[in-house]
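Take a look at the structure set out below.
With one protein chain withheld, the remaining protein chains of the complex are depicted in position.
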Amino acid sequence: MISFIVRRFLLALATTWAISVMSFIIIQLPPGDFVDAYIARLSASGSSVSMEEAQSMRTLYGLNQPYYVQYLKWVGRVLRGDFGESMEWQRPVAEVLGDRLWITVVVSFAALLLTWALALPIGIYSAVRQYSIGDYAFTLVGFIGLAVPNFLLALIILYVAFRWFGLNVGGLFSTEYEMAPWSWAKAADLMWHLPLPALILALAGTAQLIRIMRANLLDELRKPYVVTARAKGLSEMRVILKYPVRAALNPFASALAYLFPYLVSGSIIVSLVLSLPTVGPVLLKALIAQDMYLAGAIVLLLGVLTVVGTFISDLVLMWIDPRIRHQVDT
Amino acid sequence: MACAMRQIPMVESTMSSVGTPILSIHNLAVHFAQDEGLVRAVDGASFDLHPGKILGIVGESGCGKSVTARAVLQILDHPGRIVDGEIWLDRPGLSPVDIARLGPRSPEMSAIRGKEVALIFQEPMTSFSAHYTIGNQIGEAIAVHNTSADRDRVRLRTLDLLRLVGIPRPERRIDEYPFQLSGGLRQRAMIAMALACDPRILIADEPTTALDVTTQAQVLDLLRALQKERGLSVLLITHDMGVIAEMADDVAVMYLGRIVERGPVDQIFHAPRHPYTQALLRSIPSTLAKPRSRLQTIEGSIPHPYNRPQGCPFHPRCSEKIAGRCDRDVPDPVLLGGESAVSCFLYQSTPAAAEGRPAA
Partner (left out) sequence: MTPAGWTLWRPFRRAGRNGADAEDRIAVATQLQLTWWRFRKHKLAVVSLFIVVLFYLVAVFADFLAYADPEASDSRRGYIPPQSIHLFDGDGSFRPFVHGLLGVRDPRTFKLVYRVDENRKVYLQFFAEGYPYYLFGLFPTNRHLLGFDTSKAENGLFLLGTDVQGRDVWSRLMVASRVSLSIGLAGVTISLFLGVLFGGISGLYGGLVDTAIQRLIEIMRSIPTIPLWMGLAAALPNTWSSAQVYFAITVIISLIGWTDLARVVRGRFLSLREEDFVVAAELMGASQMRIIFRHMLPSFTSHVIAAVTLALPTMIISETALSFLGLGLRPPAISWGILLQDAQNIQTLAIAPWLLVAAVPVIAVILAFNFLGDGLRDAADPYG
């Protein structure tokens, strides 16, 4: 069991490192550097910067040095909590991001929990009551989740709600709480608005997981140990919930672990469509404006969030499967 | 024509007691409606299990023996259904119940499973769930029929059961997972689980097929000891004639879903009547045979389940078939004194036997 945790932890570290490298590459990709953009902005507003000033700035920020040195310096600063400055906003990146990162976390985790809460019972039901009306109905909903990309779904729902109900279902807060400081009331307002975005985000993954649970459970239901359980005299419900569901839970949980990056990813676009105050809209604007420290920081943070979420899912998987705990090769 | 109607030798065999059978199956028919056709897995089987006796059901793979076992407990795999017949279970102090009439999910059926009739399976590895300890799974078998028992009592009883079946150091084993036990120990654990609620009938579906020979012997010894100790009635299902010879009191020979012959074990082995039984016995390799003599086989192969032959199911492979009779009609079991019966047109019953009276 320990070796499993250690392995997954090392993998998480490796992934984080890979993400940091990729984020750094993204920061460096656009032509020119921080100082060029600074100069461009200053000259646009009328002032200018001399060559010597530009050079000293470059030395100050270490922009003359080879890339790996810059990378290490950047990582060093990041680990101390300094993500650099946003040129668009003229403020430290951390300030710009503010609550947005936490809200991204909340939305992503809400979608994850919703996926669990929906896919597990529906998947079980679909397998046990195969070919029933409920099964077909869920299959249909599943197709919608499968076929319609999340941002399109958000768009369609937005339009339908507006056209037929006159509602604007975008945003995560009612107008009065948007700018207000945090309070219980604001948190409650958030909870009230959370289900719809979380559902839109979760639908595709839920559909996929229902199929996985249904397929695996159907396989397990045919196996001998289910017959044994029935032969002992257990009620049908107990037979199904205690044994085959438990066995089918493994592939379900590991599929769920790999869903998290997709949820974080999806939240970006969905946030744009629904105007949610997450990092998504900020990332897009930053990329278009080539505000690279902001963009790179967001990519890094999103990556770290994903890695943490996946690692937690791995721990849950380990807790579920006794074979991992006892080091048996599954 | 070589074959002739044979007269039944009046065998005064050591018959099993003629008291009330504890389990009585009449004309059981179990059908599986698959996409590709209808499979008549059991097609009119009748036999009785007497209290305290071991009845062996023997036949090749696919003849329907396992399906019969599952039908008794109504745990047939989908899409199997009991379409005809009766399964009478005799209960002390209560009126007998026809299991075939009970719904598979009914509480009455759940009350019978594990408590009155228990089943042990061929493959102990896959028959246990890998996610729970054997203590958990055996304890569950106890608790489901003893709802008032508390955790400690259940645990103590589980330990007793593990000791009973000869598992060493039960205090350690009780918290282990099935994959941590060897094949023989797992099978013993399965037997312990089956005996958890003191059932009166034990059905053993190929209990030793998946085990090596030495373990096989140990498990069979255990079964026999337990059976004597507790007066269990055992339905032993196997394809191994050696196991039958060693364990069974009575035998029923099955082919393509029908019982072709049944009777006490001595009679079956020494005076088999049905051509299939004779062929089965002939095909057992023997240390007494002449060296380098050919192994006897049964001609032909088992027909495809969707392609059942008309008439007697065995006739395409039978060396003594009667053309015009065996390929048209299905022979019904003919009682031959006491508990013996054979389903074959070769045997024309005496008037006495036809009325079911023992020949005398």
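So that you can tell them apart, the chains are marked A and B in the order they are listed, and the count of residues begins at 1 in each.
By definition in this document, a residue touches a chain if its C-beta (ideal position, glycine included) is under 8 Å from a C-beta of that chain, and two chains touch if they have at least 3 such contacts.
Quick caveat, the model's predicted, so the values are computed rather than measured.
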item: Hidden-chain contact residue, picked from the options A:65, A:250 or A:290; value: A:290
item: Among A:15, A:65 or A:250, the residue in touch with the chain that has been omitted; value: A:15
item: Candidates A:72, A:156, A:188 or A:237 - the one touching the absent chain; value: A:156
item: Footprint left on chain A by the chain that the document does not show; value: 11-12, 14-15, 18-19, 22-23, 26, 29-31, 143, 146-149, 151-152, 155-156, 158-159, 162-163, 168, 170, 258, 261-262, 264-266, 268-269, 272-273, 283-284, 287-288, 290, 295-296, 298-299, 302-303, 306-307, 310
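Note that only the chains that are shown with their structure count from here on.
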item: Inter-centroid spacing, chain B versus chain A (mean Cα positions, whole Å); value: 57
item: Residue ranges of chain B in contact with chain A within the complex; value: 70, 73, 75, 77, 105, 107, 110-115, 118-119, 121, 123, 126-132, 140-141, 144-145, 177, 179-180, 193, 196-197
item: In the complex with chain B, residue positions of chain A that touch it; value: 222-225, 227-236, 242-243, 246-247, 321-323, 326, 328
